[in-house]
Each structure stands twice: as C-alpha cells, then as structure tokens.
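The structure is given below, and queries will be raised subsequently.
One protein chain omitted, others in place.
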Amino acid sequence: MDKSIMIGEILEKVRRENPLVHNITNVVVTNFTANGLLALGASPVMAYAPEEVGDMAKIAGALVLNMGTLNSAAVESMIIAGKSANAHGVPVIFDPVGAGATPYRTEMADRIIREVKVSIIRGNAGEIANIAGEQAEVKGVDTGDIQKNPIDLAVMAAQKLQTIIAVTGEEDVITDGLTTYVGRNGHPILTKVTGTGCLLTSVIGAFAAVEKNLLVAATSAVCTYGIAAELAAEKTVNQGPGSFQIEFLNQLAAVSDQEINEKSNVEKR
Amino acid sequence: MDKSIMIGEILEKVRRENPLVHNITNVVVTNFTANGLLALGASPVMAYAPEEVGDMAKIAGALVLNMGTLNSAAVESMIIAGKSANAHGVPVIFDPVGAGATPYRTEMADRIIREVKVSIIRGNAGEIANIAGEQAEVKGVDTGDIQKNPIDLAVMAAQKLQTIIAVTGEEDVITDGLTTYVGRNGHPILTKVTGTGCLLTSVIGAFAAVEKNLLVAATSAVCTYGIAAELAAEKTVNQGPGSFQIEFLNQLAAVSDQEINEKSNVEKR
Partner (left out) sequence: MDKSIMIGEILEKVRRENPLVHNITNVVVTNFTANGLLALGASPVMAYAPEEVGDMAKIAGALVLNMGTLNSAAVESMIIAGKSANAHGVPVIFDPVGAGATPYRTEMADRIIREVKVSIIRGNAGEIANIAGEQAEVKGVDTGDIQKNPIDLAVMAAQKLQTIIAVTGEEDVITDGLTTYVGRNGHPILTKVTGTGCLLTSVIGAFAAVEKNLLVAATSAVCTYGIAAELAAEKTVNQGPGSFQIEFLNQLAAVSDQEINEKSNVEKR
C-alpha cells in the first residue's frame, strides 16, 4: 500500500480552499453533483451558456466536462469553456459518459478530446476503451464486457491520448501512462445510485484544483470517494440505495483526513 | 382479487434481465427517475440529442416519452426516437404530463400520439381526459375535477386512441379497451413527492421490456409501484415527504416477489 501520497492532506486542502469547480454536466446528475461538491467542501457552479462559459471557466479552479445528456449546443459550450480553461491554466477533467453507446457519443467525445487539452479523463472500462479506439460493448451508460484488463486498458489509453486516465470499477486504475496507481476502495452499491461516476469526476476536479500533481490529485480523489462510500455503506447496511445516497453525502462531509489515511488502499505499480 | 397475473414473477424478471429503458423525460424528475429505475433493477439511460435518440431507442428494451418540460427540440427528438422504436419493435410508453394545462401541451401530446405508435399511455385523469378530447380541468401538472369515472374514462380513451391506457390516482385503471384491471395499491403521500407519476411511467417501461403482454406488464408495474409506496409509507409514518421519498427508493429495491403477490390488490373487470 502506497502511503507516500498524503491523500488526507489534499482533502483538507480542498476543505480549506473551497475551490470553484465549473461543471458542464448532464441533466440527470446536476443536483447530486452540486450537493456532493458542497458536502466535500468545494464550491460548485454550473454554467452552460456559450456567452458565459469562457468567463466562468477562467476563474474556476477546475473545469469538468460531462457528456451524459449531450447535445450540439452543450458540445459547443464545452469546447468554448475548455479552450478558455486551457488558455488560463485551469485543469480540464472529462467524463465521456456513454461513449460507444451511440456513434454520436463516440464522435463528440473524440471531438472534445481533439479540440480541448484535457488533463484527466475518468470513465468506466467500456467508455475508456471506446475513446481509445478499442471495440467495447456499452449498454446505455453502463459498461459491458471488455477484452483488456483495466490496467492495460488505462495505460494504453493514457499513452495514446497523452493524458491521465482513470478507469473506475471494481478496481480503480489511475495512470499517466508511466506511473500507475491501483485503488481498491469503494462499494458495489455505488452502481445502484445514478451519477456516482459523474460526481466522482467532479470530485477529481475539486482535488485537481488544489493539487498540482494531477496524477496524485486524481488518485487521491478516487480513494477519498471510495472510502466515503465504504463508510456510508456500513452505516446503511440493509437499508437500500435511497438511504445510501443520503448517507454518502453525509460522509463526504464527515470523513476525516485520518480516516482517509488509515483506510486508503492504493498501490503503486 | 386477480391472482392470475404473476406480478412478482415479472418483477423478478426485470431484476434478472436489467432491461435498458431509454427515457426522454423532463428536467424535474430525471434524477429521481434514474434512481428509481436503478433501485428496481432496470438500467436507465437518458439521451435527448436528435443525432442519437434513434440509435439509443433501437437498442433499448423500452422507450419512455415524458413531456413534463417539453419544448420543440424535445418533441422532435421524441418523434425520432419513437419512430425508431416503432421500426425495431421496442414498446413506447407515453406520459402526457400537463396535457390540457396549456394549448401547446395538448397539441404536442396529440402530435406525438399521431406520429408515433404508442403502446401504453399513463397519466392522471385530467391528462387522459384531455388527450382523449374531453374537456377537463388541469391545474399545472395536477389533475382537476373530471366528469367521468376513471374506468369509463380509461376504456373510452383506450378505444379512441387504440392503445393501452393507465389512469392512475386513488384507484388505478389499466385497460386496452376490452380487458380492464382496477388496482388499489398505493398511498396518498405519493402526491407529495414530485415525479412519482413520471417514475411510474418509466417503471411501466421496465416491465414492458420484459413482459410481452403489455396490459399485464402495465398492470404489474402499477401494482408493484403501489406496494413499494405502501411499504415505504409504513416505515416513515409521521416523518414526512422527504423521508418517504428516500425510503421509497429503498423499497423499490427491497420489495420481494412474495410481498408483491401477497399484497397485490388488482381486480379484473
């Protein structure tokens, strides 16, 4: 287990600095994303109009682009915001929700990656395989069967797309193509609540806003998120996904840096 | 009480097969709809762009169209998706939210029904009366006073529109114009949580994806939903609509086929 990353300290920095995280995200998860970021200690803003996204992105600590319910107007706004973030040194985190489910999603994901310099991409194995040009089954917005193991997949995608890749699932793999972290925090009930992947991408944004080493930031966010989920699942055992969802917001606010440092299960490969 | 429909068995089939339910729905209820479908065991996807709705609808187990916060672009997408579903044998479930509240809503509901072959329509009495050409008071998106009793109304609408009609309210009536089921499960606190009607329409979609007899599918969905509400109301008595809403998600996940078969209150007319 790699204790060289001081994950708890980065979480405390998020809470101290309340970074502004600009999200251009989908209509399913906006409320949950904003509440999750607030609970964590960040300051969320959702702004979508092409007339203002450039101005908002440049004052943000991070820009999160999520194509869950994309349309052509949203893609234009994402690209304007992304270019503004690029010009002002604001890290851009991308969530290619459902890439591969329809040709349009795959094309739009490609276009965003081509036109915006993305710092970190987070997705499930199916989505990452698709944006890296592998054939992979995607069922709606959920992953299907993937040929490669997630570590090989993530490393390949990071090298091909020249960015940090986080493939999350049973095992989480975060890599820049050279250094790879494998995390094993989290809980299966996360798959029973909509937007838990999307919120994680935004939480990566909050960490990236306060920690310049973006590979460390992404790994720390994934680990913190998984531990909050474990704690929430423990507290709501035998209750169900409704209770878990609420307790998860509680735990994002409550989890301490000590708990994070104790429970983190991250291995450097 | 009609025990010839094996409602619990159909619920178990939803959980086993995790059907993909493609929703084009309103911005108020997207999160609750996705979480409700996930809790139940289905696999929700929301996709709205005209460039992709045809591709998404054809791989779905059911397509749900909900006009709660409609606009002209959404109606175009609904029609593209609906025609694709029709071409590929995917059942289309329609929720004419607020039909009758404004002339625009009534017109758009008529247009959707005219251009798409809809398999099941679910609404409150006011909405169903309006799409069937009756005068009926609608207050915003809530039903007003209706002349006809719900059974007569549902049968009339089913015959006129040549589709399955589910009129839900204190009593639920599900009919294809020939065979009629009357259900009495449910709880009044459902009216204190937004989107409970919309989620029910999507749950009907999940059942329609796994049960070919669509009248049985719709009836089973309405009954299952009502029982989950009863269980949630029992567990949150004296707490309020916030707690009910969360416990309802828990119960959609927890309710067993035996409980469903025991508590179902459905009568064949």
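To keep things simple, chains are lettered A and B as they appear, and every chain counts its residues starting from 1.
Note that in this section contacts are C-beta pairs under 8 Å (C-beta built on N, C-alpha and C of every residue); 3 or more make two chains touch, one makes a residue touch a chain.
Remember, it's a predicted structure, so these values are computed and weren't measured experimentally.
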item: Touch with the omitted chain, as defined above, among A:Pro44, A:Gly68 or A:Gly240; value: A:Pro44
item: Contacts of chain B with the absent chain, listed as residue ranges; value: 26-32, 68-72, 98, 101-105, 139-142, 191-195, 239-243, 245-246
item: Interface residues of chain A (partner: the chain not displayed); value: 20, 22, 27, 30-31, 34-35, 38-39, 43-49, 51-52, 55-56, 59-60, 73, 245-251, 253-254
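Keep in mind that, in the parts below, only the chains that are shown with their structure count from here on.
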item: C-alpha-based rotation, chain A on chain B, 0 to 180 degrees, nearest 5; value: 120
item: Interchain centroid distance [CA atoms averaged], chain A/chain B, Å; value: 33
